[in-house]
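Working notes for the structure below.
Of the protein chains in this complex, one is absent; all others appear in place.
Up next is chain A:
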Amino acid sequence: MEGASYQRFPTVKIRELKDDYCKFELHSTDVSLANALRRVMIAEVPTVAIDLVEIEVNSSVLNDEFIAHRLGLIPLTSDRAMSMRFSRDCDACDGDGQCEFCSVEFHLRAKCINDQTLDVTSKDLYSSDHTVVPVDFSDSGSGIENSEQRKGIGKDHAKWSPAATVTFMYEPDIHINEDMMDTLTLEEKQGWVDSSPTKVFDIDAASQQVVIVDPEAYAYDDEVIKKAEAMGKPGLVEIYAKEDSFIFTVESTGAIKASQLVLNAIDILKQKLDAVRLSEDTVEADEQFGELGAHMRGG
C-alpha cells in the first residue's frame, strides 16, 4: 500500500444545464466519490430556511405549528448561504441567531377581509434582506408572524436540503451480438425490442437492424436479456455497467442553482477531506474522528 498512488483525475462532462436542473457525466472515478457527492448535495449543502417563527396573532383556521412547519418548507434563495454563519456558532450574536451574519428576518402580514378564502403565498413574505427571498413559484383569517430564517443543512431537517432530486446511474455499456441478431425475423426483433419497458432499442426502418437509440434509458431491468433467453438466444445482448462513469441528474428546489449546488457540494466535500487530512496526526483526531482517525493513521 505504501507509495502506490491511486490518484485519478475525474472529468465532468455537462450535458444539460438549467437553473434548477443539471445533468452531467462524471468519468474516471469510482462509486464512493460519486455517492459522496450525491450525499453531500442532499444533506450537507447549506441553504437558508425559516427556522424560528414568532407568531403575534393567528386567527386563521390553521394552527401555529402547522403554519410554522409550512413556512419552514418554503425554499428561499440561498446564494449567500455558503458565506453565512450557522447561528449556533455565530460569535457576533452569541448564537441566538439575531444578527445579520447568521439570520434574515421575514414578516408575514395577511388579513382576510371578505367572505372568500384568502390565498396566502410566499409572495406575502417580506424579507429584510433582498438577497434572501422566497423562490418564485396557498385560507381565510388573519395572521401576523415574524419569522427568522437560519442557515442549516439537510441533515438536520429536510427543509434545508437544496436538492429536490439527486440521483446517478451507471452508464450502461450495451453490446448487441449482431450475428445472432441477424438470425431473428423482423417480428422477433420487434418482440425483443418491445420487451424493454423503456425505449432503449429500436428497429431502423431502412436497414431493419436493431439499433440502440438511448442506452441511458436502460433501467438495468434485465428484461431484454430474459427475453433473449426465452427466445432461445442467450447472449443476444450483453449489458454491463461502466464501473467508472456516472450520469448525474440534479434537480434543485430553487434555493440555489443546480450548477451551484454541485459546486458547493464539491467545496464541502473538499473541506471535509481537508479536515481529515489536517487532523491526521494530531491527538484530537482520535476524539474527532474516533475509529476513523486511528484507521487513517494506519491503525
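Criterion: a contact is a pair of C-beta atoms (placed from the backbone, for glycine too) under 8 Å apart; a residue touches a chain by one contact, two chains touch by 3 or more; residues count from 1.
One rule holds in what follows: contacts and distances are computed from a predicted model.
UniProt records the chain missing from this view under the protein name "DNA-directed RNA polymerase subunit beta", selected from "Splicing factor subunit", "diphosphoinositol-polyphosphate diphosphatase", "DNA-directed RNA polymerase subunit beta" or "Chromosome transmission fidelity protein 18 homolog".
Across A:27, A:69, A:111 or A:233, the residue that sits in touch with the chain not pictured is A:69. Counting the whole complex, the residues of chain A in touch with the unshown chain are 31-32, 34-36, 38-39, 42-43, 55, 58, 61, 63-66, 69, 73, 154-155, 157-159, 161, 165-170, 197-198, 217, 219-221, 223, 241, 249, 251.
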